[in-house]
Each structure stands twice: as structure tokens, then as C-alpha cells.
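For this depiction, one protein chain was excluded, whereas all remaining protein chains were kept in their positions.
Take a look at chain A:
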Amino acid sequence: MSPDARPAPTGTPSSEPAPPGTPAADATRTAPAAAPALRRVLAQAAFETRMILRNGEQLLVTVILPVLVLVGLARTGFVDLATDGASRIDFVAPGVLALAVMSTSFTSQAIATAFDRRNGVLRLLATTPLGRGGLLAGKVLGVLAVEVVQVVVIGAVAVALGWRPELAGVPAALLALLLGTAAFTALALALAGALRAEAVLATANLVLVLLAVAGGVVIPASQLPGWLGDVALLLPSGALGEALRAGLVRGELAGGSLLVLLAWALALAWGARRLFRWH
């Protein structure tokens, strides 16, 4: 749609005298236009990714903390784990990947979005050609980009520690990562769009720690005490941990856990839509 190629609209003859203060330059001026949609979204994704990876605290939570947990659980008998015959590193690595994905898609995203909302960043970007839809798409792509970095770094450390994942289960594991990312990003946006930034900061960190310890992520639901194990299986954290372990330890597709994740993703996306306030 080139504005130059269009014939002058009828009813506004070009001989119309320009109002004072409007020089002839106005006539030759090209109409402002947006960059193509894909380029806008990719630019936003790159912008978000850079901001997360450059922020020291975010990097601590998303990369360094999971690596420490990985090394700690694989090399020490600190936590008693029944590994069902698998090596300790093989059993622990999928859970740590789940924890890493949660830290990026949930904790880090919730905090960043909450402060962007408070500082008016969301409103300002919504008025640019990016728009609200582009902003959301850019955020999700940014989360996925950071997750790629996490999987590469944590995977490399785990392999160095002797991790040998079951390759047949990789597609199922990727599906679990995507569904888990969708569910936790939606939860992050619901929280960030509804609560004050300080409240989000506290809640997002607390929820991550609670889920990490008792949510069936690193320590499987079956090894949690009593009723906690039954509950954890139905939590998005437990379902993500189970699905990743089923895929990467045993090469199986855990249909039940994937369904639980899908249900959470849909429910939380609906909730985020209802709860999110731009102002």
C-alpha cells in the first residue's frame, strides 16, 4: 500500500492553499509507516532477551541458580533420591531443566512485566507500531530465546557431569517444555497484570521456591510425603517435571502429565486475559 501511488482523493484539490505554518514540504512528505509485523515482533523479542540476559539478578535466577542445583544434587547425597535404577545425574537433569524453564517463563517474566507495567513501558510500547499483540508475541519469543540459552548451558554442564538423556524422548520433552512455558508465562502475566510490582516481586520468588521444593519439579511427586505427592502431580510444576523425566530418563511420552499441562496453559491464559490490566 504505497501512499505515493494513490490518486489524490476527490474533494481535496491540490490547489488548496496550505494553511500558514504548513510549508509545501508537507505535500511531498511520505506518510509514516510501520515496519513489517514480523520485524517488529523479532525486534521486541531481541530487546526483551537482551534485557533479561544483561540483568544480573535475572541471570542469577535463570542460569546460575539452576546450574548450582544441578551440580549440588548430582555430586552430593544432600537430598536422598530414589532414582529407579537411573544414574543420579540422568535422574536430576530433567528436573533442573524444568526448574530453569519455570524461573524464566514465570518468575523472571512476572517481575519484569510487573515493573514495566508500573513504569508505563507497556502503555508506551502499545502506542508504537508494535501494539499490544506484538508486545505479547515479543515477550513470549524473548522467553523462548532465553530458554534456549538455559537449555544449552545447563545441558552442557549436565553432559560434562555424565548426563546421557534418552534421545527417543526428546520430542516429548520439547512438547512438555513448550506447554510448560505457555502455562507459566500465562501465570506470570496474570500476576503481573493484577498485582502491584512489589507484591509480584515477593510472590513470584516465593512461588518459585515453594514449587521447586514441594511442587514435584526436581524431587518427583512420588517421593514427596503423603498427600503432597498427589497434589504435586496435578500442579503445572509437577506435570512438567514428570513429563520431562518420562521423556529424557525413560524415552516415554507421559500423556497424563502433558494433558495436565495443556489444561493449565488454557486455564491460565484465560485467567491472564481476564485479570491483566495495562494501567
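One rule holds in what follows: a contact is a pair of C-beta atoms (placed from the backbone, for glycine too) under 8 Å apart; a residue touches a chain by one contact, two chains touch by 3 or more; residues count from 1.
Methods note: contacts and distances are computed from a predicted model.
Trainee: Out of "Glycine cleavage system aminomethyltransferase T", "Acyl carrier protein", "Zinc ribbon domain-containing protein" or "Spermidine/putrescine ABC transporter ATP-binding protein", which one is the UniProt protein name for the chain not included here?
Mentor: Of the names offered in "Glycine cleavage system aminomethyltransferase T", "Acyl carrier protein", "Zinc ribbon domain-containing protein" or "Spermidine/putrescine ABC transporter ATP-binding protein", the one UniProt assigns to the missing chain is "Spermidine/putrescine ABC transporter ATP-binding protein".
Trainee: Of the residues A:Ala33, A:Ala202 or A:Leu259, I need the one that contacts the missing chain.
Mentor: Touches the omitted chain: A:Ala33.
Trainee: Per the definition of touch given earlier, which of A:Gly72, A:Gly120 or A:Gly162 contacts the omitted chain?
Mentor: For the chain that is not drawn, the touching residue is A:Gly120.
Trainee: Take the complete complex as the reference. Which residues in chain A touch the chain that isn't displayed?
Mentor: On the chain A side, contact with the omitted chain comes from 11-12, 16, 19, 21-23, 25-26, 29-36, 39-40, 43-44, 47, 50-51, 54-55, 115-116, 119-131, 278-279.
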